Each structure stands twice: as C-alpha cells, then as structure tokens.
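A single protein chain has been omitted from the complex, and every remaining protein chain is retained in its original position.
Note that the chains are named A and B in the order they appear, and that numbering of residues resets to 1 at the start of each chain.
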Amino acid sequence: MRHLLRMEEVTTDEIFYLMEKAKRMEDVFEPFQKPKIIANLFYEPSTRTKLSFEVAEKRLGYHVLDFDAAHSSVRKGESLYDTVKTIESLGADAVVIRHRQNAYYNELLQGVDLPIINGGDGTGEHPTQCLLDLFTIYEEFRTFKGINVVIAGDVLHSRVARSNAHTLSRLGAQVQIACPNVWDDPTLPYERVAIDDSVERCDVLMLLRVQHERHEYTTQSSDYLETYGLTIERERRMRERSIILHPAPVNRGIEIHDSLVECERSRIFKQMSNGVLVRMAVLDTLLSKGERNDDVTNQRRSLV
Amino acid sequence: MRHLLRMEEVTTDEIFYLMEKAKRMEDVFEPFQKPKIIANLFYEPSTRTKLSFEVAEKRLGYHVLDFDAAHSSVRKGESLYDTVKTIESLGADAVVIRHRQNAYYNELLQGVDLPIINGGDGTGEHPTQCLLDLFTIYEEFRTFKGINVVIAGDVLHSRVARSNAHTLSRLGAQVQIACPNVWDDPTLPYERVAIDDSVERCDVLMLLRVQHERHEYTTQSSDYLETYGLTIERERRMRERSIILHPAPVNRGIEIHDSLVECERSRIFKQMSNGVLVRMAVLDTLLSKGERNDDVTNQRRSLV
Partner (left out) sequence: MRHLLRMEEVTTDEIFYLMEKAKRMEDVFEPFQKPKIIANLFYEPSTRTKLSFEVAEKRLGYHVLDFDAAHSSVRKGESLYDTVKTIESLGADAVVIRHRQNAYYNELLQGVDLPIINGGDGTGEHPTQCLLDLFTIYEEFRTFKGINVVIAGDVLHSRVARSNAHTLSRLGAQVQIACPNVWDDPTLPYERVAIDDSVERCDVLMLLRVQHERHEYTTQSSDYLETYGLTIERERRMRERSIILHPAPVNRGIEIHDSLVECERSRIFKQMSNGVLVRMAVLDTLLSKGERNDDVTNQRRSLV
C-alpha cells in the first residue's frame, strides 16, 4: 500500500491484513524513536473522524499537525497542491485529507511524494469508515462469507454506502438495500428490500444518517422512523446475534429509536473504538515504507 | 473522588489532600508509560482555563484532545451526551467540560463512564478556579481558620463567588461580601461590608471581574473604581501580609487601579501558576483509579 484513497484499490489480502493488524493495535502505545509527523488537513468539519485520527496518531507516538483550513493560507487562494507540497516540505511523513471535492487526490498524485490517507472526498469515499465497518463485522462473525448485510436509509448522499456495498460484496457478504426511492442510487446492483421484511433475516443492519445539512427538503422525522428507520418493534424481530451499525452522528428518533442507540445489539459506539484501531493499522502500514503486498499476504497467512 | 463537579461534594479531607498534592506537582514532568488521553471540551471560549488545563495535562504526560465546539458535529445537532460518549469510545481517560448550561453534567452521569472535570457550568461553578484560589490562600497562610476574606464586586454574575464563599466558610475562614446592591446575591448568608472599610481588616481581598459581556448596562469605569474597586489609596491602607486575588482577565482601571495589578501584594499572576498545579493535582487524583477517600485522609494526615 502506498496511499489509502479508494476501497476498490485495496486488495482482499490487504483488507484482511489490516483487519488482523487493527486487532493487534489494542496494546500499541509506544512512541517511535524518531517521531513521525502527520498532518490532518480537514477542509470540511468532522469532529469524529478528526479526533479518531488524532487519537490513532498520538497512540502511535506521532506528532500531529492540525491544519485548520478555516484559518489558513487557503484564504489567500493557495491551491490544495501547494498546501500539501508545503506540508511535505515542512517534514510531514503522511497527510490525512478531507475535502469536499470528489477525488481531490488526483491532482496530488503526480507531484506529492507523501502517503495520502483519504479522510473523505465529497460524495466519493470515506475508506477508513468502510474499514472500521468491516472490522466491526469481522470482529463479530470472523468472516464475511454469507453474512447478510442490509444497508438502510439515505444511500444516495452517503459517503460510505457505495464502498461498503461493493467491498462487502467482494468479500462474500450478501448485500441488500432498504431505502426511500428518492434516496436510491440506481447504479448499485444489489437487491432492494423493505426494512420491515429484512430485520428478521439480516445479520448486520447498517443504518445510514439522514443528512439534513445536504438536503433541501426536510423529512418528517416520525414518518421516516416508522417507514424506513429502526423502531422498537423492528428491533425485537431481529434475530439473535445480529448487530446494528451506524456511522454517527445519529439522528436519534429518525434513523433509529432513541432507546436503541445503546441497546445490546448496537455496535454504534463500538464502531468508534474500532475506528481508532483501524486507523492505527492504516497509518502504521502506510508509514512502514519497506512493506510490500507479498509481506502482507504472508503475514496474513501466518496470522489467520 | 470520581468526578470533579461541585465544590459541595468535595470533602474537607479531599480539599487538603489536593492542596498538598498540588504542592508536590511542582516537580512532576514525567510522562506515564502508557499515556493517558484527555479531551478538553470547551463549548464557551476560555483561553486561560483551557491553556491552564492543557499545560497541566502535558506536564503530566497526557495526550490532549482539543475539541473545538465551534467546528464540531455539534453543528449537526449532536447532543452533549452523544459527544461525550463518542469521546469515551475514542479511548479518552477523562474529559474536561465547559458548557453554558448549568449542571450540564447531570445528563452525563448515567451513561458516561469517564471522570468529568467541570471547567465551568453556566452561572453554576468553576471548581478548579475555586481550588486554585484556595491553594493560593493556603500557600500564603498555611491555614484557612480565622482568615478574613472579602469578596468584592460582581457577586451575582460570578461563577466563583458562591462556591468560594461557601467553601472558605466551611474551611473556617471568615467571609464578607462587598458589592454593589444590583449585583448582590441575597442567598449568600455572609456579612455585607463596604470595601472602603474592609481593606484595613481583611487578609485576602478577592476582587471579581465586572462581566461586561454578561451585562446589558455598562458601568462608568471611573465611578466603579472609586466606589467599589481597589484604588491606590485603599491599597495603601491594606495591612501587612494581606493579599489581593482576582480570577482574571482583569479590567484594568475598573476593578483595580492599573498600577496595582502587579503590586507586591497582588497574587493575580501567581494564581495562574497555581492553577496549573491544582489542575495537575485534580487530574492525577481522578485518573489514579484505585485511590479511595480513606487513602486521601491517611495521606493528608501523614503529610500535614
């Protein structure tokens, strides 16, 4: 691995390597001898993701450069390319970027010599969120083969629905989609289901956030919950050992009934803990220069 | 101690334990083996308190998560509870919170498993400010018994006047209040005095900040200084060894004459240095899990 940009480019071997590595990150707290320097460039606000990267970086002993795009030279009209070149020149060893432009990284790959970790690009991808969802499922079932995953809600505006669907399908899971017609993405080649029917069958119910701030029209929250969300009644019909995921922040009472956010089968806060481990695994992998895919494969074999 | 929320809940033994511990913090600079992670959640701006906590945390070797509420998911309508749960899930070992809502912590105590350090709640309390005032007095007189403390100024809007008055009184100090009638708090059962009379008697003159930003009406500054503030003439009449406190930032020329801010009996900047030590003592106490009140008592006895 050289960067982390799109899930499509992460091989299945690399995914399993990262799953195993994330597991081993639980006890990692030792700083490097010569500390690595990581810059977090968030051009869009994102408390959760930014803090999660920060914890991961600090637990790995990295020095963190916190780049606040709101107070930066960007206001002087500096391009993303020049900003990242600056950060490279200042001595950073890698850069985490969230940017509202889809595939912003394309303009960087020529001139920039740093590993780039995609922290979210427009409506494109959010690969570490995908990896933490995978890790949470993997921790639960120790396999993806045959696992039934229902992705429910605002599929169209979600930054994780598409890459989650494709990657889970690639890994052998059975993916289904339960969403309002207006928020469907017709390019996704997966079976459509009604949440009401699917709760009894699925192993993983992956709820998506209603992105109020991205919609012009507002949803009547109680209607949404009844028709498309996880009500108390539906949760009761879910089968034993099935789990609930949500990328957070949760709209309590819209995607999910308030009282279910911390119910027994909810892994919503567990996902956040897992996010730190997965990001540690990604960072440590990208910053250990000599590592090749062969090693990844070998290491996975010896681990699994 | 489990949290630090209100002074009323801090026992006298615990207060003395913290006083002694703060003293010993002066030489503490070693990081922990496995670094603790602390999140600072400031929903209201507060340079001084925030930086003071930050220095304390860094001197203890903690990793600091700096949560900027202005650029956070709060804008997506996330509740304080969900934010703190997120921070807990990310692996924080404790959280410092300043919030404009009085007793904001009540909604957290059920579901949150982290120690909470109250960095100021609305017009409620600011317990580490209280502790640093106590520490500054204790460092000076080595006792609270019989010490005459005059609290002067905007008592009504102050976040420290009430808890300082109650706690000092509990510890044996003689508390008096010198304030404009419009800014009096009738629930405080302490003797009212005029500053002009009290300067010759008091051991501690605790000036409060005129909170321009909280008042609709503005005070004529020169009038205020003459009637309620510390003029050069009044300072001259103060007795030997008596000291001046102020929580800062100071309105120079309003609560106190400009030239007195750094006069010999002023402990205003000393209070800031002491604030770091007291916060180190609080953090180290709350984060050393096994410690019980018995130990606190024993330790105090062996120390005093």
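Points worth noting:
Just so we're on the same page, contacts are C-beta pairs under 8 Å (C-beta built on N, C-alpha and C of every residue); 3 or more make two chains touch, one makes a residue touch a chain.
Please read all numbers here as calculations on a predicted model, not as lab measurements.
When the missing chain is restored to the complex, the residue among B:103, B:248, B:263 or B:287 that touches it is B:248.
Touch with the chain that is not drawn comes from one residue among B:54, B:235 or B:284, which is B:54.
Checked against the hidden chain, the listed residues A:8, A:78 or A:258 yield one contact partner: A:78. Within the whole complex, the absent chain has one touching residue among A:43, A:67 or A:190, and that is A:67.
In the full complex, the hidden chain is touched by chain B at residues 29, 45-48, 51-52, 54-55, 58-59, 66, 68, 70, 212-213, 248-252, 261-262, 269-270, 272-273, 275-276.
Hidden from this view is one chain, which touches chain A at 33-35, 37, 39, 63, 65-67, 71-79, 82-83, 85-92, 111.
Definition applied: only the chains that are shown with their structure count from here on.
The rotation relating chain A to chain B, fitted on Cα atoms, comes to 120°, given as a multiple of 5.
Distance between chain centres (mean CA atoms), chain A to chain B: 41 Å.
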